[in-house]
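These notes concern the structure reproduced below.
A single protein chain has been omitted; all remaining protein chains appear in their positions.
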Amino acid sequence: MKFGVVQFPGSCDERDALLAARLVGDAELLWHADPDLKGVDAVIIPGGFSYGDYLRVGAIARFSPVMVEVDRFARHGGLVLGICNGFQVLCEAGLLSGALLPNTSLRFVCRQVDVEVVNASIPWTAGVERGDVLSIPAKHTTGRYWAPDPVLDELEANGQVVVRYAPGHNFNGSARDIAGVCNAAGNVMGLMPHPEHAVDVLTGSVDGLRLIGSPA
Amino acid sequence: MRVRVLIRPKAGILDPQGQAVERALPALGFEGVANVHVGRLVELDVEDESRVPEMCERLLANPLIEDYEIQP
Partner (left out) sequence: MTTLARHRELGLTDSEYELIVDKLGREANEVELAVFSLMWSEHCGYKHSRRLLRTLPTEGGRLVLGPGENAGAVDVGGGMAAAFKVESHNHPSAVEPFQGAATGVGGILRDVFAIGARPVAILDSLRFGEPSSPRSRYLLEHAVAGIGHYGNSIGVATVGGEIYFEGPYEQNCLVNAMCVGLIETRKLIRSAAAGVGNVVVLFGARTGRDGIGGASVLASAELGDEDAAKRPTVQIGDPFEESKLLECSLELLDRGLLVALQDLGAAGLTSSSAEMAAKGGVGIDLDVRRVPLREADMEPFEIMISESQERMLCVVEPDRVDDVLAVCGKWEVNATAVGEVTGSGRLRVFDGGALVGDLPVTALVDECPAYDLEPLEPSRPLYPAPSPTISSDLAADDTLLSLLASANLASRRWAFEQYDCVVGSRTVRRPEQADAAVLKLEHGGAIAVSIDGNGRRVAVDPYRGAVEAVLECSANLACVGAEPLGLTNCLNFGNPEKPHIAWQLTRAIAGLGDACRALGVPVVGGNVSLYNEGGEGPIYPTPVVGMVGELPDPARAGRLGFSVEGDAVALITASWAPSEVGSELAKLRGDALEGALPAAELGSLKALHAAVRQGVRSGVLRSAHDVAEGGVAVALAECCIAGGLGAHVDLAGLPLFAEGPGAFLVSAPHAAMSAFGAAARVIGEVGGTALAVRGELDVPVHELARVHADGLADLLH
């Protein structure tokens, strides 16, 4: 399985995502200015502060040349995983519903959180079971997931809510404790916590590997 | 010509920045302040102002969560 990890100016966690992906397959970086996905099987859009979070998180990154290709890839069923800033980019690009707003505390928070698996039937959750609790670090200022109520109802009805913060672990005020969602077809997923930072017992839990390695 | 775009959080969405400012003002002695919202200002020189709404829709604002107002 070959992963492509997109790299924008200002990406932080792309190297970590690359390391994590290499534990379960091959992986290489995809430079933002180059509209070439190099034949990868799955694209990961990593965390960070692409374009300095200028204007709005993810607002500028979504227009980079590589994202035009990612968009096409996604609409043809290609596997895409957006982590943190990547989730923000996918929402701005319209590949996922909703938007990420500032944490209610208005502060950056870096904390190990528990997330519960709600939908274990998409490629990105094939390696886990519904009800599994995964321990993964979350670290962001702008992670409060929001969508209008009718949209949230629809997401829940369609099984598009993929992971939820466990009780007491939602520190950003996300609607309905939503930590990650997918598109209707299930091939595009976004989540705020960072599975790429939970892949080595030395640095914490390995629960993140169960997500990243799911499609492999 | 010079155009200003004011971008505001949509009504009904929690605006913690606005709330933080609203709480801070009385502490400094300013009473009688309510309904504070914090947004963004984008100023630009444009040759064709008819294209500004499209700029707002596509980049300057996120219509899902923000309203915008164009001022000549």
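We call the chains A and B, going by the order they appear; numbering starts again at 1 in every chain.
The rule is simple: contacts are C-beta pairs under 8 Å (C-beta built on N, C-alpha and C of every residue); 3 or more make two chains touch, one makes a residue touch a chain.
What you see is a predicted model, and the numbers here were worked out from it, not measured in a lab.
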Could you tell me which displayed chains border the chain that was left out of the figure?
A
Which of these touches the unseen chain: A:Gly52, A:Gly77 or A:Gly94?
A:Gly52
Which one, A:Asp16, A:Asp177 or A:Asp207, makes contact with the chain that was left out?
A:Asp16
Residues of chain A (touch criterion as defined above) contacting the omitted chain:
9-13, 15-16, 19-20, 48-49, 51-54, 107-111, 137, 139, 194, 196-197, 199-200, 202-204
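Assume only the chains that are shown with their structure count from here on.
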Between chain A and chain B, what distance separates the C-alpha centroids? Give it in angstrom.
28
Any idea which chain B residues touch chain A in the complex?
13-14, 16-17, 20, 40, 42, 59-60, 62, 64-65
For chain A, which residues are in contact with chain B within the complex?
55-56, 59-60, 63, 92, 98-99, 101-106, 144, 146-147, 173
